[in-house]
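Written out below as C-alpha coordinates is the structure these notes cover.
Removed from the display is one protein chain of the complex; every other protein chain stays in position.
And then chain A:
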Amino acid sequence: MKASAFDYARATSVAHALELLTAHGERAKVLAGGQSLLPAMNLRLMAPEFIVDIGELAELRGVTVKGDVLTIGALTRHADLLKSPEIAAHAPLLRDAVAHVAHPAIRNRGTIGGSLAQADPASELPACMLALDATIIARGPRGERRIAADEFFAGIYETALAPQELLIAVELPVQPKDSTHYFHEFARRHGDYAIVGLAAQALVRDGRFADLRLGFFAVGDRPLLARSAGELIDVAVTPAVLAEASSALDEELSPLEDQQATPAMRRHLAKVLLMRCVSSLLSRPDLCTGVSA
(Lines give C-alpha, C1' and ligand atoms only; values in the text may rest on other atoms or scores of the structure.)
Protein backbone atom coordinates (compact mmCIF):
# COMPACT_ATOMS: atom_id res chain seq x y z
CA MET A 1 0.00 0.00 0.00
CA LYS A 2 2.39 2.61 -1.24
CA ALA A 3 1.32 5.58 -3.30
CA SER A 4 2.69 5.65 -6.81
CA ALA A 5 5.43 8.18 -7.43
CA PHE A 6 4.45 11.85 -7.66
CA ASP A 7 6.08 15.26 -7.78
CA TYR A 8 5.61 17.56 -4.87
CA ALA A 9 5.77 21.28 -4.18
CA ARG A 10 5.02 23.16 -1.02
CA ALA A 11 3.19 26.38 -1.88
CA THR A 12 4.56 29.50 -0.23
CA SER A 13 1.54 31.71 -0.91
CA VAL A 14 -1.96 31.44 -2.29
CA ALA A 15 -0.69 33.04 -5.51
CA HIS A 16 2.08 30.44 -5.69
CA ALA A 17 -0.39 27.63 -5.16
CA LEU A 18 -2.61 28.97 -7.91
CA GLU A 19 0.39 29.25 -10.25
CA LEU A 20 1.29 25.64 -9.60
CA LEU A 21 -2.28 24.50 -10.13
CA THR A 22 -2.52 26.43 -13.38
CA ALA A 23 0.78 25.05 -14.60
CA HIS A 24 -0.08 21.42 -13.85
CA GLY A 25 -3.79 21.48 -14.59
CA GLU A 26 -5.76 18.29 -14.07
CA ARG A 27 -2.63 16.30 -13.19
CA ALA A 28 -2.27 18.20 -9.92
CA LYS A 29 -4.01 17.82 -6.60
CA VAL A 30 -4.10 20.12 -3.62
CA LEU A 31 -2.92 18.58 -0.38
CA ALA A 32 -4.38 20.05 2.79
CA GLY A 33 -4.68 17.78 5.83
CA GLY A 34 -4.22 14.69 3.70
CA GLN A 35 -6.81 12.70 5.64
CA SER A 36 -8.83 11.87 2.55
CA LEU A 37 -6.29 12.35 -0.21
CA LEU A 38 -3.46 10.25 1.20
CA PRO A 39 -5.50 7.14 1.98
CA ALA A 40 -6.89 7.29 -1.56
CA MET A 41 -3.36 7.60 -2.96
CA ASN A 42 -2.00 4.79 -0.80
CA LEU A 43 -4.80 2.53 -1.97
CA ARG A 44 -3.90 3.64 -5.50
CA LEU A 45 -7.46 4.74 -6.06
CA MET A 46 -5.90 8.02 -7.08
CA ALA A 47 -2.53 8.74 -8.63
CA PRO A 48 -2.02 12.49 -9.05
CA GLU A 49 1.25 13.30 -10.72
CA PHE A 50 1.75 16.54 -8.84
CA ILE A 51 0.95 17.46 -5.27
CA VAL A 52 0.54 21.09 -4.29
CA ASP A 53 0.89 21.15 -0.51
CA ILE A 54 -0.91 24.17 0.91
CA GLY A 55 -0.27 23.12 4.51
CA GLU A 56 1.97 26.08 5.32
CA LEU A 57 -0.32 28.84 4.09
CA ALA A 58 -1.03 30.34 7.51
CA GLU A 59 -3.17 33.00 5.84
CA LEU A 60 -5.76 30.30 5.13
CA ARG A 61 -6.04 29.17 8.71
CA GLY A 62 -8.20 30.67 11.44
CA VAL A 63 -11.63 31.88 12.46
CA THR A 64 -12.60 35.57 12.47
CA VAL A 65 -15.79 37.49 13.15
CA LYS A 66 -16.49 40.78 11.43
CA GLY A 67 -19.90 42.33 11.97
CA ASP A 68 -22.37 39.55 11.47
CA VAL A 69 -20.10 37.39 9.32
CA LEU A 70 -18.06 34.50 10.64
CA THR A 71 -15.18 33.58 8.33
CA ILE A 72 -13.38 30.26 8.57
CA GLY A 73 -10.17 29.84 6.62
CA ALA A 74 -9.98 26.73 4.44
CA LEU A 75 -7.01 25.33 6.37
CA THR A 76 -8.71 25.59 9.73
CA ARG A 77 -8.49 22.15 11.20
CA HIS A 78 -11.34 20.13 12.63
CA ALA A 79 -9.60 20.32 16.00
CA ASP A 80 -9.52 24.15 15.73
CA LEU A 81 -13.26 24.27 15.08
CA LEU A 82 -13.84 22.16 18.14
CA LYS A 83 -11.88 24.56 20.36
CA SER A 84 -12.77 27.91 18.79
CA PRO A 85 -14.71 30.29 21.09
CA GLU A 86 -16.01 32.13 18.01
CA ILE A 87 -17.51 28.95 16.62
CA ALA A 88 -18.97 28.04 20.01
CA ALA A 89 -20.57 31.49 20.26
CA HIS A 90 -21.76 32.04 16.70
CA ALA A 91 -22.13 28.64 15.05
CA PRO A 92 -22.35 26.04 17.83
CA LEU A 93 -23.93 23.61 15.36
CA LEU A 94 -20.53 23.31 13.75
CA ARG A 95 -18.83 22.53 17.03
CA ASP A 96 -21.35 19.78 17.77
CA ALA A 97 -20.94 18.39 14.27
CA VAL A 98 -17.16 18.34 14.29
CA ALA A 99 -17.14 16.16 17.38
CA HIS A 100 -18.59 13.47 15.11
CA VAL A 101 -15.96 13.83 12.41
CA ALA A 102 -13.50 10.96 12.68
CA HIS A 103 -11.17 10.74 15.67
CA PRO A 104 -8.77 13.15 17.41
CA ALA A 105 -5.73 12.12 15.36
CA ILE A 106 -7.60 12.82 12.14
CA ARG A 107 -9.20 16.00 13.44
CA ASN A 108 -5.74 17.29 14.27
CA ARG A 109 -4.87 17.27 10.57
CA GLY A 110 -8.09 17.31 8.57
CA THR A 111 -9.29 20.75 7.45
CA ILE A 112 -12.68 22.27 6.74
CA GLY A 113 -11.60 23.21 3.21
CA GLY A 114 -10.48 19.65 2.56
CA SER A 115 -13.71 18.26 3.91
CA LEU A 116 -15.85 20.53 1.73
CA ALA A 117 -13.69 20.03 -1.37
CA GLN A 118 -13.82 16.27 -0.79
CA ALA A 119 -17.66 16.47 -0.80
CA ASP A 120 -18.27 13.05 0.66
CA PRO A 121 -22.06 12.82 0.81
CA ALA A 122 -21.82 11.16 4.23
CA SER A 123 -19.67 13.92 5.63
CA GLU A 124 -20.90 16.20 8.41
CA LEU A 125 -19.50 19.59 7.49
CA PRO A 126 -21.06 19.96 4.03
CA ALA A 127 -24.53 19.48 5.54
CA CYS A 128 -23.69 22.05 8.19
CA MET A 129 -22.81 24.51 5.44
CA LEU A 130 -26.34 24.08 4.06
CA ALA A 131 -27.99 24.42 7.44
CA LEU A 132 -25.89 27.48 8.25
CA ASP A 133 -26.44 29.09 4.84
CA ALA A 134 -22.73 29.36 4.15
CA THR A 135 -20.98 31.00 1.26
CA ILE A 136 -17.90 29.29 -0.07
CA ILE A 137 -15.09 31.46 -1.33
CA ALA A 138 -12.94 30.09 -4.11
CA ARG A 139 -9.99 31.71 -5.86
CA GLY A 140 -8.67 30.76 -9.25
CA PRO A 141 -6.51 32.17 -12.01
CA ARG A 142 -9.36 34.53 -12.90
CA GLY A 143 -9.95 35.79 -9.40
CA GLU A 144 -12.37 35.09 -6.60
CA ARG A 145 -15.85 33.51 -6.70
CA ARG A 146 -18.50 33.33 -4.03
CA ILE A 147 -20.56 30.19 -4.22
CA ALA A 148 -23.70 29.56 -2.18
CA ALA A 149 -23.42 26.30 -0.24
CA ASP A 150 -26.46 24.78 -1.93
CA GLU A 151 -24.82 25.31 -5.30
CA PHE A 152 -21.42 24.05 -4.22
CA PHE A 153 -22.04 20.33 -3.80
CA ALA A 154 -22.54 18.65 -7.16
CA GLY A 155 -22.44 14.93 -6.45
CA ILE A 156 -20.33 12.22 -4.85
CA TYR A 157 -16.88 13.81 -4.43
CA GLU A 158 -17.97 16.54 -6.85
CA THR A 159 -18.14 20.25 -6.24
CA ALA A 160 -18.42 23.51 -8.18
CA LEU A 161 -14.65 24.00 -7.79
CA ALA A 162 -12.54 23.96 -10.97
CA PRO A 163 -9.26 22.01 -10.84
CA GLN A 164 -7.26 25.26 -10.86
CA GLU A 165 -9.29 26.76 -8.04
CA LEU A 166 -8.48 26.84 -4.39
CA LEU A 167 -11.10 26.88 -1.68
CA ILE A 168 -10.07 29.87 0.43
CA ALA A 169 -12.65 30.22 3.15
CA VAL A 170 -16.26 29.85 4.13
CA GLU A 171 -18.44 32.66 5.39
CA LEU A 172 -21.33 32.05 7.73
CA PRO A 173 -23.89 34.51 8.95
CA VAL A 174 -23.51 34.90 12.71
CA GLN A 175 -26.45 33.06 14.21
CA PRO A 176 -28.92 35.14 16.21
CA LYS A 177 -28.59 34.73 19.96
CA ASP A 178 -31.94 32.97 20.29
CA SER A 179 -31.25 30.60 17.44
CA THR A 180 -31.11 26.90 18.33
CA HIS A 181 -29.68 23.87 16.64
CA TYR A 182 -29.78 20.10 16.56
CA PHE A 183 -27.15 17.68 15.38
CA HIS A 184 -27.34 13.94 15.31
CA GLU A 185 -26.07 11.17 13.14
CA PHE A 186 -26.44 7.41 13.05
CA ALA A 187 -23.08 5.76 12.63
CA ARG A 188 -22.13 2.21 13.54
CA ARG A 189 -19.17 3.43 15.53
CA HIS A 190 -18.42 6.88 16.89
CA GLY A 191 -16.24 8.68 14.35
CA ASP A 192 -17.43 6.73 11.33
CA TYR A 193 -19.05 8.38 8.40
CA ALA A 194 -22.78 8.54 9.06
CA ILE A 195 -25.40 6.13 7.77
CA VAL A 196 -27.75 9.11 7.95
CA GLY A 197 -27.28 12.43 9.70
CA LEU A 198 -28.98 15.73 10.26
CA ALA A 199 -27.59 19.18 10.99
CA ALA A 200 -30.36 21.64 11.77
CA GLN A 201 -30.47 25.30 12.63
CA ALA A 202 -33.70 26.88 13.83
CA LEU A 203 -35.42 29.92 15.26
CA VAL A 204 -38.18 28.99 17.66
CA ARG A 205 -40.61 31.68 18.74
CA ASP A 206 -43.63 30.97 20.91
CA GLY A 207 -43.39 27.23 20.42
CA ARG A 208 -43.29 27.52 16.63
CA PHE A 209 -40.50 27.49 14.11
CA ALA A 210 -39.86 30.97 12.77
CA ASP A 211 -37.07 29.43 10.70
CA LEU A 212 -35.86 25.89 10.22
CA ARG A 213 -33.00 24.74 8.03
CA LEU A 214 -32.52 20.98 7.84
CA GLY A 215 -29.23 19.77 6.37
CA PHE A 216 -29.42 16.01 5.87
CA PHE A 217 -26.40 13.96 4.91
CA ALA A 218 -25.84 10.45 3.61
CA VAL A 219 -29.32 10.54 2.09
CA GLY A 220 -28.22 10.90 -1.51
CA ASP A 221 -25.26 11.81 -3.65
CA ARG A 222 -24.86 15.18 -1.91
CA PRO A 223 -26.06 16.87 1.25
CA LEU A 224 -29.70 17.90 1.17
CA LEU A 225 -31.27 21.12 2.39
CA ALA A 226 -34.75 19.73 2.98
CA ARG A 227 -37.51 21.85 1.46
CA SER A 228 -40.00 19.92 3.53
CA ALA A 229 -38.80 21.96 6.51
CA GLY A 230 -41.07 24.65 5.11
CA GLU A 231 -44.11 22.64 6.17
CA LEU A 232 -43.10 23.09 9.78
CA ILE A 233 -42.50 26.82 9.75
CA ASP A 234 -45.04 29.14 11.29
CA VAL A 235 -47.47 26.40 12.12
CA ALA A 236 -48.47 24.65 15.31
CA VAL A 237 -46.67 21.37 14.96
CA THR A 238 -48.95 18.44 15.65
CA PRO A 239 -48.22 14.77 15.06
CA ALA A 240 -50.27 15.08 11.89
CA VAL A 241 -48.24 18.06 10.65
CA LEU A 242 -45.06 16.22 11.46
CA ALA A 243 -46.28 13.16 9.60
CA GLU A 244 -47.01 15.34 6.56
CA ALA A 245 -43.54 16.84 6.71
CA SER A 246 -42.14 13.37 7.07
CA SER A 247 -43.78 12.12 3.90
CA ALA A 248 -42.74 15.29 2.11
CA LEU A 249 -39.18 14.58 3.24
CA ASP A 250 -39.47 11.07 1.89
CA GLU A 251 -40.14 12.52 -1.57
CA GLU A 252 -36.97 14.56 -1.42
CA LEU A 253 -34.62 11.72 -0.52
CA SER A 254 -32.76 9.62 -3.03
CA PRO A 255 -30.66 7.44 -0.74
CA LEU A 256 -27.99 5.10 -2.02
CA GLU A 257 -27.40 1.48 -1.13
CA ASP A 258 -24.19 0.45 0.59
CA GLN A 259 -22.98 -2.12 3.09
CA GLN A 260 -24.39 -0.25 6.04
CA ALA A 261 -27.90 0.35 4.85
CA THR A 262 -30.44 -0.13 2.13
CA PRO A 263 -32.23 2.92 0.74
CA ALA A 264 -35.32 1.90 2.72
CA MET A 265 -33.37 1.92 5.94
CA ARG A 266 -31.90 5.33 5.15
CA ARG A 267 -35.37 6.72 4.47
CA HIS A 268 -36.58 5.30 7.73
CA LEU A 269 -33.66 6.71 9.70
CA ALA A 270 -33.99 10.14 8.07
CA LYS A 271 -37.57 10.26 9.24
CA VAL A 272 -36.58 9.18 12.74
CA LEU A 273 -34.08 12.02 12.75
CA LEU A 274 -36.66 14.52 11.57
CA MET A 275 -39.01 13.50 14.34
CA ARG A 276 -36.32 13.56 17.01
CA CYS A 277 -34.98 16.88 15.77
CA VAL A 278 -38.35 18.61 15.79
CA SER A 279 -39.26 17.11 19.13
CA SER A 280 -35.97 18.26 20.61
CA LEU A 281 -35.96 21.77 19.12
CA LEU A 282 -39.55 22.43 20.22
CA SER A 283 -39.00 20.64 23.54
CA ARG A 284 -42.00 18.46 22.75
CA PRO A 285 -41.29 14.88 23.84
CA ASP A 286 -44.89 14.07 22.90
CA LEU A 287 -43.91 14.29 19.24
CA CYS A 288 -41.38 11.52 19.69
CA THR A 289 -43.42 8.38 19.23
CA GLY A 290 -42.53 5.30 17.27
CA VAL A 291 -41.88 5.84 13.60
CA SER A 292 -42.86 3.35 11.00
CA ALA A 293 -42.27 3.56 7.34
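Note that contacts are C-beta pairs under 8 Å (C-beta built on N, C-alpha and C of every residue); 3 or more make two chains touch, one makes a residue touch a chain; residues count from 1.
One rule holds for everything that comes next: contacts and distances are computed from a predicted model.
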Among "Cytochrome P450", "Cell division ABC transporter subunit FtsX", "Carbon monoxide dehydrogenase" or "ATP-binding cassette domain-containing protein", UniProt-listed name of the chain not shown: "Carbon monoxide dehydrogenase"
Sole residue of A:170, A:194 or A:272 that reaches the chain not shown, by the stated touch rule: A:272
Contact partner of the left-out chain, one of A:22, A:64, A:238 or A:262: A:262
Interface residues of chain A (partner: the chain not displayed): 1-5, 43-44, 186, 188-193, 195, 259-262, 264-265, 268-269, 272, 290-293
